[in-house]
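This structure is in structure tokens; I'll ask about it shortly.
== chain A ==
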Amino acid sequence: MKNRFVSNILLTFVWVVLTGDFHFSNYLFGFVLSYVILMVITKGSRKAKYFTIVPKLIFFVLYFVKELVKANLEVAWEVMTPKLNMTPGIVKVPLTVQSDVGITLLANLITLTPGTLSLDVSNDKKVLYVHAMYIKDKEEFIAGIKNGFEKRILEILK
Partner candidate 1 sequence: MNIFIGVIITLGTLFVLLAAVGLIRMPDTYLRISVNTKAATLGVGLLLGGVAFYFYDLSTTSRTFVIVLFLFLTAPVGAHLIGRASYFIGNKLWDKSKMDDLQGKYQKNSHVLKSEIDDTPEDNVDHTKM
Partner candidate 2 sequence: MEGNVVKESYNWVPSFGVNLGFTLDGLSLLFCLMITGIGFLVFAYTSVYLHHHKYLDRFYGYLSVFMAAMLGLVLSDNVISLFTFWELTSISSFFLIGFNNTQEASRKSALTALGITGLGGMFLLAGVIVLGNITGTFSIAEMLNMSPELIKGHEYYTVAVILLFGAAFTKSAQFPFHFWLPGAMKAPTPVSTYLHSATMVKAGIYLVMRFTPVLGGEEIWNTTLIVVGAVTMLYSAFHSLFRTDLKGVLAYSTISALGILMFLIGMGTTESFTAAAVFIIVHALYKATLFLTTGIIDHQTGTRDVTVLSGLRKVLMPVGIAAIIAAISSAGIPPTIGFLGKELTYEATMHAPIIATLLVVGIVITKILLLWAGFVAGIKPFQGSLPESLKDTKMPGPFMWVPPILLAVLSLVFGIMPFIIEGSLIKPVVSALGGESGEIHLALWHGFNTVFILSLVTIAVGTTLYFVLKPSAKLETAVGKLEAASPKSLMEKFNVGFTYLSSFWTRVFQNGYLRNYVFIIIFFLIGMVGYTMIGNTKFNIDPSILSNVSFYELVVFIIMCIAILFTVFTSSRLSAVVAMGVVGLTICLVFVFYSAPDLAMTQFSIDTLTVILFVLVLYRLPRYLKIQDHKMRIRDGILSLMFGGLIAVLALEVLSEPVNTEIGDFYAENSYIMAHGKNVVNVILVDFRGADTMIEISVLTIAAIGVFGLLKLRLKRTDRVQ
Partner candidate 3 sequence: MEILLAILVGLLYASGIYMILRRSLVKLIIGIILLGNGANLLIFLLGRITKGLPPIIPENSKVFLEAYADPVPQALILTAIVISFGLQSFAIILVKRAHKVVRTDDLDEMNATDEDS
Partner candidate 4 sequence: MFFWNKINAQKVISIAGSIIAVILSSYVFYYVWENGTQKVNAGNWDAPFGIVFVADTLAVTLVLLTALSGLAVSIFSAGSVIKDRLRFGYFPIFHFLLLGLTGAFLTGDLFNLYVWFEIIIISSFVLITIGGEKAQLEGAVKYFTLNILASTIFLTAIAVLYGLTGSLNMADLAGKVAAVENRGLVEVAAILFLIGFGTKASIFPLYFWLPASYHTPPAAVSAIFGGLLTKVGVYALIRVFTLIFVGDVFLGEILMVLAILTIFSGGVGALVQNNVRKVFSYLIICHIGYMIAGLGMFTEIAITGVIFYLIHDIMVKTNLFMVSGIIFKIKSSNSMRALGGFYANYPKLSLLIFIPLFSLVGIPPLSGFWPKISLIGEGFATENYWTVAAIIFASFITLVIIAKLWAEVFWKDAKEIPEKPKFEYFSDISKARKTQFILPIVFLSLISLYIGFGAEHIQLLSSRIANELMNSQQYIDTVLNNS
């Protein structure tokens, strides 16, 4: 996977130098172009990982942005309305992801989303303690995280 990525970058540079156009858009174009070429010319099982992960990554980012906007609006509403209708609390979310990177990524994404805050991960890495503004139902909340961010992270890190 790493090799692919490096090749991709190198090809991008070759493209940029060849065309002599050093603008950002040309880099981007070169990257996409060499990505496609690499995808085409690579065979075998190793192919799968790098070339499936990039689209997943893109979708993941989009998903995150969606969540971000949604939560932002939610919190905005909360702040604007005169009465506080929150039901906050700290929820223990059991973790499926085991790698440090995965846990960190998950925790950070949760934090970045307004209204929720990853307080800490237990030392045995089994649970994540999340502070949230709206906990209508604990199980539902946990499921939301597990089926949302966590599932996608697991996919990417597979």
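One rule holds in what follows: contacts are C-beta pairs under 8 Å (C-beta built on N, C-alpha and C of every residue); 3 or more make two chains touch, one makes a residue touch a chain; residues count from 1.
With respect to how the candidates were assembled, all candidates are chains of the complex that A comes from, given by their letters.
Keep in mind that what you see is a predicted model, and the values were worked out from it rather than measured.
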| item | value |
| --- | --- |
| Single touching candidate for chain A, where 1, 2, 3 or 4 all sit in one complex | 1 |
| Contacting residues of chain A [partner candidate 1, same complex] | 23-24, 68-69, 72, 75-76, 78-80, 84, 86-92, 107-124, 126-127, 129, 131-133, 135, 138 |
